[in-house]
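The complex appears here minus one protein chain, its other protein chains still in place.
Right after this comes subunit A.
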Amino acid sequence: MTQATQHSSRPGAGSSEPLLSVRDLRVTFQRQGEEEFHAVDGVSFDVRPGQTVGLVGESGCGKSVTSLAIMGLLPGRGNRVSGSAIFDGEDLLTLSPSAMRDRRGSEIAMIFQDPLSSLNPVISIGRQVTEVMERHQGLSRKQATPKAADLLERVGIPDPKARLLNYPHQLSGGMRQRALIAMALACNPRLLIADEPTTALDVTIQAQILALLKELVVDTGTALVMITHDLGVVAGLCDEVNVLYGGKVVERGGRHGLFRDPRHPYTVGLLNSIPRLDAARGDKLSPVPGSVADNLPWTAACAFAPRCSNAIDPCTAETPQWEGDQVVGFRCFNPMGGTR
């Protein structure tokens, strides 16, 4: 990357070369005796230095699989990955497993959903932080320990020196997530992928963790891919949003544009299912009807058509094509609104 100087100028969308450029990513799961399942079906998006990009959708839309594929963390057997994920000029999908190990934890780090199960129960917090630095920065455990204490302090853990000796079960949920974030930040990664980092936490803690992530992204210029089902999180954090449905990006836009003028009926459905403080008393929430189990195959239809209030004839006969570019666009025959 030559745009290191731009790290400070957030959000910087469009103003610099992408740090990560995912193109036509496909992940197919194949179990013996079962039909192939396209978990990710041609996803493309860019992440620029210092930018926060959201991948949004309900369970099963392929957002977590996308992140695991980029990280090279999908289970070894029973899946097929194609497409490309260019990070800093190299395609992560074709790197050797050992080259990928060198980048994971140092250049690309990841934060997971459930902080308790994501921490090793029998190893102290300190050890779990220092082992990343020992691995990637060639530090000894002794050299890494004071740095680990600094990290814990930076993510807002009080009395960090004492906490280093603690085990995960001795920390609260929020503290555990902070510790996981500290581990992810240990080697100053250029790209951070956060997979539902607040889902398992109380609402008040959620807000704290989001504020912390935002602060860290601004301070360090780290690019952040935020995976969530919660549009509230997106509104507070993301510069750009990709809405995923059935393994495809169905709508993309800047945060403001997307919230003001959503085009895809699914995006509208997601927005309508958020409770609003300014709603009139007695107004009902309108969730998206049905479930992902109703999906049609993308090959000759819009997967969302059976659940869509706006569906017209072509929706169940043809695959909707992408209308737009790498910054803004949608995939729909009969979009809503249209003032954007």
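Simple rule for what comes next: a contact is a pair of C-beta atoms (placed from the backbone, for glycine too) under 8 Å apart; a residue touches a chain by one contact, two chains touch by 3 or more; residues count from 1.
In the analysis below, contacts and distances are computed from a predicted model.
You can't see one chain of this complex, but its UniProt record names it "ABC transporter permease", from the set "Histidine kinase", "ABC transporter permease", "Heme lyase NrfEFG subunit NrfE" or "Ger(X)C family spore germination protein". Within the set A:114, A:153 or A:261, the residue that contacts the chain not displayed is A:114. Touching the missing chain, out of A:23, A:101 or A:229, is residue A:101. When the whole complex is considered, the residue among A:132, A:217 or A:288 that touches the unshown chain is A:132.
Considering the complete assembly, subunit A touches the hidden chain via residues 71, 73, 100-106, 109-110, 112, 114, 117-124, 131-132, 135-136, 167, 169-170, 180, 183.
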